[in-house]
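Yeah, one chain of the complex is gone here, protein chain that is, but the others are all in their spots.
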Amino acid sequence: MSETPPPAAARRSGAARRVLRNPLGLGSALVLAVIVAAVLLAPVLSPQDPDLASLRDSFGGPGPGHPLGLDSAGRDIASRLLYGGRATLGGAVLAVLVALAAGVPAGLLAGYRGGRVDAAANWVVNLVMALPAMVVLLACRAILGPTVWVLMVVLGLLVAPAFFRLVRGIVAGVRNELYVDAARVSGLSGTRIVARHVLVVVRGPIIIQTALVAGIAIGLQAGLEFLGIGSGSAPTWGAMLNEAFKNIQRAPGMIVWPGLALGLTNASLVLLAAALRDALEDRGTPPARRRPRPPKAAPPPGGEPGRAGLLSVRGLTVAYALADGRSKQVVHGVDLDVRAGEIVGLVGESGSGKTQTAFSILGILPEGGHVGAGSVTVEGLEIVGLPERAHRALRGNAVAYIPQEPMSNLDPSFTVGAQLMEPMRHRLGISRAEARRRALDLLRMVEITEPERVFGSYPHEISGGMAQRVLIAGAMSCDPGLLIADEPTTALDVMVQAEVLGLLRRLQRERGLGVLLVTHDLGVVADVCDRVAVMHDGRIVETDTAEQVLSDPRDPYTRRLLGAVLDHAPARAPWQPAAEETV
Amino acid sequence: MLNFVARRLAAGAVLLFVISFLSYLLLSVPHLDVGRQLLGSGAAQDLVDAKNAELGLDRPVPARYADWLAHAVRGDLGTSWFTGEDVRQAVGTRLPVTASLMIGVLLVTAAVSLLLGVWAGVRRGPADRLVQMLGVAGYALPGFLVTLVIVVVFAVRLGWFPAIGYTGLTESVPGWLSTITLPVLSLSLAGVAGVSQQVRGAVIDVLRQDYVRTLRARGLPPSRILFRHVLRNAAAPALTTLSLQFVGLLGSSVLVEQIFGLPGIGSMTVTYTTRGDIPVIMALVMVTVVLVVAVNLVVDVLIGWLNPRARSV
């Protein structure tokens, strides 16, 4: 841990080691290794010739020289099992190789080139995928005769789409990554980019998929043999199952051995794939989902000197549960007040805890997050420790939320109108017609010029600025007294931002709303905020009027923040031709 | 929406045409001397030639295909070369068996996967691990092996259901139920393993979306968010998996029908393909592909209905 080993090597061996450290990975790898070795060494290990029949001994139980007994023709089951694995596993290996050879290059090409190549390849793949493998194999058997190896090649082609789709999907995603553009600009050729940036990404998933496809191929191969279509008299696991199934009444135990061989092989392949996936994705265990203990009883609400009536936060801490059972505090005791009719800016940089503070007021912290201590009152009602149902009753009615990204915050499957009407009908219990009338009023209120059209539109049919207005309308729909706006204009162009901020300002004036505006932009603060709280590393470092904080900051962090503002930095001087050529 | 359905139908028709042509081409490879096979190796060459001519095999493949297609679109699938049966009739009597099997499998798979997937995705924790283990098990064990185990346990050992045979739905409903239950069960296990994982993943994905948080912030109760918003948005990927799984299940039905002795399309495929009976094989391939195309169409239309963006593309 103390030294830094050569990183590339460390990473490569790391994945393999992680697989083997996982008990499931190690176990399945061992089982597979044993099966493959036993099958390869069949001539050495088998007690006798697998086809040597002695009808006298048919259905003979285990005995000396016949550890697993004898089948209906008096052949040694152990020997047939060992030799049978050759056809079954060999066939599967052939099918997987064919599938890899056909699917991976085609997927790389289609994904990397896109356009027509992609469209054509997809068409072919969809065609292949519409064909039920078993039916096609049977039809091929009719034409080509009982040549199991040829059938395995066909099988390989039939399962190739599994690789094609996987590789194509990943490559098409990687192709649009900026680092691939950067590599192109760095002067790398197409093949080098594929080798260096693309193959690295698809390698892991291909290995995982190979294990899964091998399992499918073994299953289909055995299925074919089970139907009696395949290599004829040579022993295979599928044929042995068929034989055992035919004699199920007479010797029910016979089905166990080939079934076990098949089941063990497949199960190990799938478990190995699962272990590989965990190792390559380096997944930690998800955070333990405990019901967070309700924090200690908060101080009595209201009545306290200095606490605002609308929203008052005292000593709020927010923590997240970590995978190892501990928890990490991200907000360390925040005090905040919003009065009716004022806009308070909560300013900070990324990771300062400003959004966590906003979410805990709304009670919508993401999974694993919880309020550790402190008091939050909304309209005098303490909400820390409040049961979820009672807290829910406040959301929308007393306190509403305006999110940051307009597009991702509308449900793509419902029209704007449906999304506006739903909370009103549910919360206010009004009729459909009344909800519709109110929704159109709301759209007019947020200065949307064609409310009828927007009402009937789906989110993907309207612009980002329009969507943000719709979200503001939604927040206003149940007539809340307090708005929590989380970076409501960050995703918008400046002109749209100016309009939306103007709208917020107007709503606040006309309706006497209190607004908590979370932002990183000091210009936005200057534009609409009455007061500001500056947040840094989970703490409020300074609270005052916007005028005071922006013109005469007292906290060193606030000063640093304002020092980085470029508004009043001088414009760069005009360009001067270089006196001499610099290289 | 109508436009969308029409385009999907056209695409399905093109797919059917291409597959029928390719199948016909492949099935007509010259080394397959049908006349010889029918008449036996001892027959005189001129008799074999005459038989081939009678079947139209002396004509070029495209002409024969055109002929087949012209008849097929009118519903005439020809007669079997080996048994002389009317192919349409032969397929027609067996199709209901496979259709009732597949409809049962689709319904059971969809319903159970939805329940398990939502349960795992919403509750996480032990429920999630259980469903994920089920998924691994479903992948790990070849379907027909599971079927064999089911037969041995429920039919041979416990004797709750008949091991083989089929009773039509029109003959006796309890009889149909008792003969179809085990086949549906064995096929559905694999389907549930795959589709429930997809439902789980989609539910977890949608639960993390910003708009779910916004809906919570609007004060809507979790049950309403789950049933109205999460399920609707999670349905599209789940349905896509279901239609992909259907192709595999249709293939597996060949084995399952064979094991349970169901007189369906699958067991018919096994019997007829070993002989190279082109009219029958063509009919069987077309019927399975029509089934696949039909299920895909229904799924596409459902997705289009659920997801406004899919419609416009």
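Some points to look at:
Each chain carries a letter (A and B) given by its place in the written order, and its residues are counted from 1.
Keep in mind that, in the parts below, contacts are C-beta pairs under 8 Å (C-beta built on N, C-alpha and C of every residue); 3 or more make two chains touch, one makes a residue touch a chain.
In this section, contacts and distances are computed from a predicted model.
Hidden chain, UniProt protein name from the list "Methionine/alanine importer small subunit", "Ion-translocating oxidoreductase complex subunit E", "Glutathione import ATP-binding protein GsiA" or "Transporter": "Glutathione import ATP-binding protein GsiA". The chain that is not drawn here is touched, among residues A:49, A:324, A:441 or A:547, by A:547. Here one chain is not drawn; of A:24, A:124, A:150 or A:183, the residue touching it is A:183. Not every partner is drawn; the one left out touches chain A at residues 4, 6-8, 11, 177-179, 181-189, 192, 196-197, 200-201, 349-350, 463-466, 493-499, 501-502, 520-527, 546-547, 550-551, 560-575, 577-578, 581-583.
Just so we're on the same page, only the chains that are shown with their structure count from here on.
Separating the CA-averaged centres of chain A and chain B is a span of 30 Å.
Contact residues on chain A toward chain B in their complex (touch as defined above): 126-127, 129-136, 138-143, 212, 215, 218-220, 222-223, 226-227, 229, 241, 245, 248-249, 252, 255, 259, 262-263, 266-267, 269-271, 274, 286, 289, 362, 364, 366, 392-397, 400-401, 403, 405, 408-414, 422-423, 426-427, 458, 460, 471, 474-475, 477-478.
By the touch criterion stated above, chain B contacts chain A in their complex at residues 15, 18-19, 23, 26-27, 29, 32, 124-125, 136-137, 139-145, 148-149, 151-152, 156, 209-211, 213-221, 224, 228-229, 232-233, 244, 247-248, 250-252, 254-255, 258-259, 266, 269-270, 272-277, 281, 284-285, 288-289, 292-293, 296, 306-309.
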